[in-house]
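Here it is, the structure, as structure tokens.
Below, a portion of the complex is reproduced, with chain positions unchanged.
Order as written gives the chain letters A and B; numbering starts at 1 within each chain.
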Amino acid sequence: MNITADTIWSAVRTVREKAPVVHSITNYVVMNSTANALLALGASPVMAHAEEEMEEMVGIASALVINIGTLSPAWVRAMFRAAEAARKRRIPIVLDPVGAGATSYRTRTARELIKAVPPDIIRGNASEIMALLDSNAKTKGVDSSASSDAAVDLGRALHAECGAAVCISGETDYTIGRTGGIRGRNGHIMMTRVTGLGCTASALCGAFAAVTPDPAVAAAEAMAVMGIAGEIAVSGSAGPGSLQVYFLDALYRLSAEDIERLLKLEVEE
Amino acid sequence: MNITADTIWSAVRTVREKAPVVHSITNYVVMNSTANALLALGASPVMAHAEEEMEEMVGIASALVINIGTLSPAWVRAMFRAAEAARKRRIPIVLDPVGAGATSYRTRTARELIKAVPPDIIRGNASEIMALLDSNAKTKGVDSSASSDAAVDLGRALHAECGAAVCISGETDYTIGRTGGIRGRNGHIMMTRVTGLGCTASALCGAFAAVTPDPAVAAAEAMAVMGIAGEIAVSGSAGPGSLQVYFLDALYRLSAEDIERLLKLEVEE
């Protein structure tokens, strides 16, 4: 996979120029902050969840992001309708399985979404990704690999199961796609003290997937940009309050030099 | 219409003294930020959407703001009930037709709300306002005027159709009422990179409508105060993150001198 500081910067510039519409069906907690992150990056967020308008709203979008952070039956129905409409229009779909594994309602919903309309990108933490694997794949995933990194195995197993680019975020962000894996090491521990930055990463995956053909590359671009903007923000912050403010400023001001200077990325073919 | 830096400042002071209760039925994305803007201005926000309590909640409010940014059937029913209760109590109603034109569900809901209970103020961008006009009025609106400014025509056509003061926001904010139009030129392009500042403008329309008898003047007051606070905020900002923080600070600290110095307004009788 071809991903370097140059290609990431090129993707950022394309987002800023094209301002792709990213339709998000996301949780109540992060609607405001993810919309602001998309705007700061240069994309155009749209939030809508009524079944009555799913097809039309997807119809004006360049990517769909589904985040199951605060579910209820009507929202789940809208997610399925939106995913089907997005698949018909061949726009990329990102799934953030927030809390999969924590409750069976979330695990089941995420699995059924994946089965009904396989997304292009799935982004979650290790325990969420683990919860999406059927037990067979879980065993195979863990057994079939010599890698010492459990996240790598998980990503490979889920990718094998559903075909999506799988991005497992953590201290190292690991993205696996059709032609290999990408390890990103940007970001800062204080980012875990701001609610919804994982959800923001998924929203940015939508923006980059709208302008980058390979979903795995798009996900890695999003994680790199998140992490770099986060590092810049932390360096001026006195805590998580100012971090989230400066994070939006950093996204908005992100430059080729920032990416060049701070990017920590390894591609494994 | 009588609107000057002095009368705007007088309206701000009245809001601060009376702290009018502004009942908002608004979208999930902006609930927090619009409540904070109302508080920073000096008003008292109330957010409630359950049909079970609409009449009572409207009963303690001095203005009602309806924003269709994230609809669903139960919320639409509550909007109608609230609007009817507000009309009975003769408190001003502001409608923000977010996304009208983008989906037929939104267009239809906004039109039906206007038909059932004509609001006192409608505030939206040009394409949202355009979507509210029936095709007949659209043609008449555009044809019947020698004005070179399409927004003016739109505002006049919608005002003629429903009687509401119509505020079309953009680089120039144009408000049309019974006795003429007001052009406001405050604001800054970076404000479009913060989610929900249009919705905030509509919320502030509610606060000013609670203390200003002429709806068109109230809307123009809200737009001027938004724009001026925004300009002050931008001047200290490093991006949209700090902009939204300083915007609330600027609203809270807004002075007669700020308005006098920065106001850009033209009244057309």
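In this section, a contact is a pair of C-beta atoms (placed from the backbone, for glycine too) under 8 Å apart; a residue touches a chain by one contact, two chains touch by 3 or more.
Since the structure is predicted, the reported quantities are computational estimates derived from the model, not experimental observations.
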- Full complex, copies of the single sequence (shown: 2): 3
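Here is the rule we go by: only the chains that are shown with their structure count from here on.
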- Item | Centre-of-Cα separation between chain B and chain A, whole angstrom | 34
- Message: Touching residues of chain A toward chain B in the complex: what are they?
- Response: 28, 31-32, 35-36, 39-40, 45-50, 52-53, 56-57, 60, 74, 244-253
- Query: chain A touches which residues of chain B in the complex?
  - Reply: 27-30, 32-33, 69-73, 99, 102-106, 192-196, 237-242, 244-245
